[in-house]
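Just one protein chain is left out here, and the rest sit where they should.
A and B label the chains in the order they appear, each numbered from 1.
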Amino acid sequence: MAGADAFFTADTALFLVQALGRTLLMTLIGCSIGLALGGALAVLRGSRAPWLAPARGLAALYIETFRRLPFLVILMLVLFCVQAFAPDLALIGVATIAVTLAASAYLSEIVRAGLESVPQAQRDSAAMLGLSWLDTLRLVMLPQAWGVILPPAAAFMVMFIKDTALASQIGVVELAFAGKILVNKGVSPVLGFGAVLILYALLSWPLGRAAKALETLLENRRGAAHHR
Amino acid sequence: MLRRLIALILLLFALPAAARDLATIKASGVLRVGVNPNFPPMSSFGPGGQLQGFDVNVARALAQRLGVRAELVPTEAASRVPFLVSGRIDVSLGALTITPERRALIDFSVPLHSEAMGVITTAATPVTRWQDLNRSDLTLVNMRGNQSVSVLAEKLPRPKRLLVDGNADTIRAIAQGRADALVENVDFFIGFTRLYPDVAWRVLPEPIFTAWCGIGLPKGNEPLRAAIDTALIALHRDGSIDRLWRGAYGAAMTVPPGPEQLRPVAASTGGGRYRFDWQPVIAALPYLAGGALISLQIAGIAFGSGAVLGLVLALARHSGPAWAQRAAGAYVSAITNTPALVQIFLLYYALPDAGVLLPAFVAVTLGLTLNAAAYLADILRGGIAALRASELEAAAVLGLSARDRLRFVMLPAIVAAVYRPLANFFIVLVLGSSMAALFGVEELTGRAINISTANLRTIETFAVTGLIYILLTLIASGALALFGRHVLKLQR
Partner (left out) sequence: MALLTIADLAAGYGGAPILNGVSLSAERGDIISLIGPSGSGKSTLLRVLMGLTPASGGQVMLDGVAVDYASKPALTALRRRMTMVFQQYNLFQNMTALANVCLAPVRALGVPEAQAEARGRELLARVGLADHLHKYPAQLSGGQQQRVAIARALAMQPDILLLDEVTSALDPERVGEVLDTVRDLAATGITMVIVSHEMAFVREISSAVVMMDAGRVIERGPPAAMFTTPAQPRTQAFMRAIIRH
């Protein structure tokens, strides 16, 4: 196989591991900030104060916009827009911002579904007892919504590991780009891209299983609580 | 939101560009040089993950002459001008051809090297002069963002064209038989032919024309340009450039710059301000709309064939024999745990080694179909699982035949459970079809990249493209919701 000798070296292994690290870093940071931002948007959309209506509209517009743009287009737009704010930002930073924008929109919907899963009656009780909205959210809503939010949010983050492959197109040397660089240096496509596919699977599969296990655990706990 | 965003960006661009002047660069001790990360032997990542090549050495020599250190910024071909305009880089290398269009946005130094446009082809293509290529049964491969694209359209209008993203991809396309010839700077591309020793490569003798590549500079930054010119002219005169070129290419430059070229031109006029110009994008709207139809087509085919395959997988997992359940499960796991992009890389770049040559459109659509099948199998399985035993028992107790049970009880329940997830997944596929752009398919994103590299109006082009995607998916969502409510009579 062409280039096989060049492939099985310590340098190549290090190169791939570094790329894997960048893939993980983009996903982790982007999705964490995305969850916080998306959560804030979901809380905003769940508010009922009339004076917040314009903010609710903007939040809905933001979410709908970023859920309807291909990640590749978000990357391009962020790349060329961020220029104006921070021309020195590293490309991986640009990609992380793009991940944050997309993830916040999708995760916001997940958080919203979680908050809506808490019965209205719980909110009524809190209102009747005179709890402030922050206390209602912090002490009543979130502790009960958490079990509904966490599994799909974790699954989404694992999904997004793969979507970050598109960051290769703006020049971030993450896993997919690493494969392309190897192939351009003469490693056979089967070997180069095959290795990259396996690395993605090694990253995604256990994390996906962990997310699934978390879901089962939380479901069982809820189920058990109801049957006691 | 997007309008507000655009207004915000407009405001920011109305401010003077963030480009750094010579004093700032010297004070910081660092010259930020844009080099292509994927363009051997000009510049590419070496074994240790460090950038190396001709451009890298030129960058270091230039920086040394200015008394600063060179910081290399990986810059894809299409990003060179935007990065200069925004000030992300101080100067751009990466074989930036000097053109009037680019001069409107950036300044250039004196030429660094030439670009002798010639033809690389194989013994299998029956041509002897470059003019022979003007035949509609031939395909010319080219690289997006390169100035040669528009030159070709003018000089050789007839052949089909295939646009790819990387230098290595052009030669690979010819080696794999996707294209017949490359019209480009022979110096840059001939190196890649070494990766395919079995192909009978040849270069047509007569160059089509010679262009000059200079060092790109932010507009109106006169002291910086004078300093770079002085340094570069000195590097030419003492033979450094020639030596570095030979070191990288193993031969002298085909047409080296002479005294005629090594004379600084008069100072440029115009300030370093980016002004929005939506005209080029608006003029290209019909072209983009055509691309949107191709995007829909890719998504539609992948969805339809993916649904059939997905149903087979779902039935196999739900009620097949043990081996079929395992096989279907393994398929779904393998596909859903790896990126579609890399799967398509394999289909497109690796299958030809096994003698299967898929055109880009087919490779992308096939890749998305295989993906859709895995995700749709999960959705459909969820639908089958949603059947309530109580309803099935009721149907059995009422004495309905197996066929009636399927028709009146099972199918409506499954459709009701899966319709919305299916409709949402179609939207995911429409957005995912943008990946096709990376393989030269001219769908919406591909066409956006094409026109933005020609008109250099990147933000305008992608903002409009984004709006088209939003519109497209809104229409698709709306149509699917109406179909569900009125034709399938689904309750919300």
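Following the convention adopted for this analysis, a residue touches a chain if its C-beta (ideal position, glycine included) is under 8 Å from a C-beta of that chain, and two chains touch if they have at least 3 such contacts.
Small disclaimer: the values here were computed from a predicted structure and weren't measured.
The chain not shown here makes contact, within the complete complex, with A. Set against the missing chain, the residues A:14, A:127, A:198 or A:213 yield one that touches it, A:127. One of A:140, A:155 or A:190 touches the chain omitted from the figure, and that residue is A:140.
Mapped onto chain A, the footprint of the missing chain covers residues 119, 121-122, 124-132, 135, 139-140, 143-144, 225-226, 228.
FYI, only the chains that are shown with their structure count from here on.
Between the CA-based centres of chain A and chain B the separation comes to 23 Å, rounded to the whole angstrom.
Chain A makes touch with chain B in their complex at residues 2, 9, 11, 14-15, 18, 58, 61-62, 64-65, 68-74, 76-77, 79-81, 83-85, 87-88, 91, 162-163, 165-166, 168-171, 173, 175-176, 179-181, 183-186, 188-190, 193-194, 196-197, 200-201, 204-205, 208.
By the touch criterion stated above, chain B contacts chain A in their complex at residues 1-2, 5, 9, 12-13, 18, 37-38, 40, 44-45, 47-49, 74-76, 79, 82-83, 85-88, 165-166, 168, 195, 333-334, 336-343, 345-346, 349-350, 353, 427, 431-435, 437-438, 445, 448, 458-459, 462-463, 465-466, 469-470, 473-474.
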